[in-house]
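Below you'll find the structure I mean.
Yeah, one chain of the complex is gone here, protein chain that is, but the others are all in their spots.
Naming follows writing order (A and B), and every chain is counted from residue 1.
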Amino acid sequence: MKSNLYNHTFFISIIVALLVNINCIAQQNDASNYRTRFGFKTVKQADNSRLLEVSFIALNKEDRKDKPPVYGAEIQFFNILNDEEILLGSSKTSQEGIAQLILPENQKYSTDGEGYINLRARFNSTDALSEEEADLMVKDLHLDLNLAEIDSVKTVTLTAFTIDSLGFKTPASYVYLTTYVKAMFSKKIINEGSISDGAYTFTMPQSFAGNPKGNLTIVSIVDDNDEYGNIIQEKTVHWGTFNKPLKQDKNMLWTKAAPIWMYVVLTILLLGIWVNYVYTIANLFKIKKDGDNLSSEPKKNYSVN
Amino acid sequence: MKNDQIEKGETNRRKFLKLGLLTSVTAIASTSIITNLAAQEEEKEATGEVIRLLTPDGKIVEVNASNMNKYPEALITPEESRIGIPDRKFVMVIDLAKCKNARKCVESCQKEHKLDDHEEFMKVQLIQNNKESKPYWFPKPCFHCDEPPCVTVCPTGATFKRDDGIVLIDNERCIGCKFCITSCPYSARQFNWGHKDKFDDKSVPYSPETQVPAAEGTVMKCDFCPDLLRQGLLPHCAQACPEGVIYFGDKNEDLVTNGQETFSFSKLINDRGGYRHLEHLGTQPNVYYLPAVDRLYPVESGFEDLDEEIIDRYKNVPYVQDLKKQGKI
Partner (left out) sequence: MELNNRKRELVKEFSPMLEKTSLLTKIWIGTLISIISVGIYAFVIQFKEGHIVTGMRDNVVWGLYIVNFIFFVCLSYSGAFISGILHFFRTPWKNSVTRIVEIITVLSITIGPIFILLCIGRLDRLYYLFLYPRIQSPITWDIIAIITDLVGCFIYLYLTFIPDFAILRDSPDLKLPGWRKKLYKYLAINFQDTPDQRKRLHKTTSIMSKMVIAMALVAYTVLAWIFSLTLQPGWNSTIFAPDFIVAGLYSGVSVIIIAMYLIRKYFKLEKYIVKSHFIMAAMVLLVLSLLLGYFTFSDYFAKWFSHKVADTDLLHTLFGHYFWQFILANYIGFAIPLVILSIKKLRTIKLITFAALIAVIALWLNRYLIVVPTLETPYLPIQDTREEFIHYTATWIEWSLSFAGIAAFFLFFTLLIKFIPIISMSGIIEDERRQIKANKKANKSISSK
């Protein structure tokens, strides 16, 4: 009895120690120390294709700053109708933890009774990570961006409508959108407002330079609408007032080519001086030659005058 | 007798249990310490630019940041760097009303250009215009002047002005005569005085657009980060500023942005009274400043959490001397 207890305590303590050790080592590399964040959104892009995007990030439970993305996780995207999952496609998460699936414009979706497309993104569980699933419902909104000069005033017209199962167009209302002009590093807001009764019009508040060809890119964005999700529409129009500077200064002090007068002055000076040096040296050679000629003649006792 | 034996047995058991607990605690503690140390060793080796990722198998891996293809495929060679990004004219606007000397611009620039602690392409100075006004924090990059005195005096053409307005230095052409450093009225240039180990790092080929690796006996300065501009990203200082002080953009487009807000450049300068520093010298700088009017932060907040050594830099500013006398610093 005694020895058994001793043995037991001895072995138990060793086992406990080992277990705790394993946990200590694994603490650095185990997913159990992290909880995950699985975000799912959809964006209807400018070419009317639909982007399904999942963001899969792990958050360290203890260290708030440690947020490693999950890399290489396979995410499946489904369209759900009456509890039936229709697989739309799948993709793996990138090094930023983003998995994207782009569905073309002519993709057919099954909508539910109220006209919503039900979408689901799922990550199947692995040994280390548990299953993740996210659902969203989105109505397909057709957004059109029209740019035209009406009465020589640059006008932007936005039309939005949904198409029901029978093919009827219903104008949309209460859709808040922001319109921007694209710049090299960012976008500048030119208008914000809500579509009412399927249409929204405003005029360009100011003129923009645009790109060197005089083209402006105007972007209208519906951001995180409850019904319609995210929608982006973009169009390029030749409304830019880009004026290329007429002449680039070429012969300045700081350009590759110098002002012409510098070349002229330098050449004149240098030629003048170095030609003189050459003349001097030529004279020296002449002196030498005279001396050689002299020494080849018989030496005279000439008096020096 | 039996009681004595039992008591003895119990004491013995207790003793052994204590011993066992002590042993196991020591075992756990020591192995934990060793494992932690080992892990720390691993962490020490994996310095540099690494990114931590979690795989579906539940393992944390570290990947070289450069594997993420931050740099465009085409390396811009010194010859190519003399031609600028076509049809652009880069300009920077710095809002002195918002700057609180967070120094994130300085630090991010140092990190990305692999600069040492004291080497600063972007300097934050404390300027007091006159005795009546309070001083303001003055972030000063290179101004990339349109009529640069530094480019004029370079005897070999190692520093050059491109069509997109950026003034760069080609370290493979620079002979280190330092004429450009004496010529810049804004003290924007620096010299590499001796050899540093970081010069030997040839893992990334040299480009004047990144200035990495630098070279001994040559000049370096702020370059407006053309490698980021080619990707449509703002320079490091503009991205890093927590207050959005630094606006950057293309003068041809007439739009500047600090990452959050975008403004029309001409409107911003007109409405806020934008000016250039030492305009009368005729260098035509491309960095505009918005005056320190309606400041977001009092100038003293710039001294909070600041290294003693950095505070000491500003000891000649009269306002700082007053603050020191009042014991506020």
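Following the convention adopted for this analysis, contacts are C-beta pairs under 8 Å (C-beta built on N, C-alpha and C of every residue); 3 or more make two chains touch, one makes a residue touch a chain.
Note that the structure is a prediction, hence the values are computed from the model and not measured.
Engineer: When the whole complex is taken into account, which chains on show are touched by the absent chain?
Structural biologist: Counted over the whole complex, the chain not pictured touches A, B.
Engineer: Who touches the missing chain here, B:Phe191, B:Phe303 or B:Tyr319?
Structural biologist: If we include the chain that is not displayed, B:Phe191 is the one touching it.
Engineer: Out of A:Arg35, A:Lys61, A:Lys213 or A:Lys288, point to the residue that touches the absent chain in the complete complex.
Structural biologist: Going through A:Arg35, A:Lys61, A:Lys213 or A:Lys288 one by one, A:Lys288 is the residue touching the chain not shown.
Engineer: Write the list of chain B residues that the hidden chain touches.
Structural biologist: Chain B touches the chain not shown through residues 118, 123, 125-127, 140, 149, 152-158, 173-179, 181-183, 185-187, 190-195, 215-218, 278, 281, 283, 309-310, 312-314, 316.
Engineer: Name every residue on chain A in touch with the hidden partner chain.
Structural biologist: The missing chain touches chain A at positions 253-254, 258-259, 262-263, 266, 269-270, 273-274, 276-277, 279-281, 283-284, 286-288, 290-292, 294-295, 301, 303-305.
Everything that follows uses one rule, which is that only the chains that are shown with their structure count from here on.
Engineer: What's the distance between the Cα centroids of chain A and chain B, rounded to whole Å?
Structural biologist: Result: the chain centres lie 21 Å from each other.
Engineer: What does chain B use to touch chain A in their complex?
Structural biologist: By the definition above, chain B touches chain A via 9, 12-13, 16-17, 20-21, 23-24, 27-28, 31-32, 35-36, 39, 51-61, 63, 67-68, 86-88, 147-148, 151-152, 157, 160-161, 163, 232-234, 248-250, 252-255, 257, 259, 262-264.
Engineer: How about chain A: which of its residues touch chain B in the complex?
Structural biologist: Interface residues on the chain A side: 2, 5-6, 9-10, 13-14, 16-17, 20-21, 24-25, 28-32, 34, 58, 66, 68-74, 95, 97, 126-129, 181, 183-189, 206, 208-212, 242, 244, 248, 252-256.
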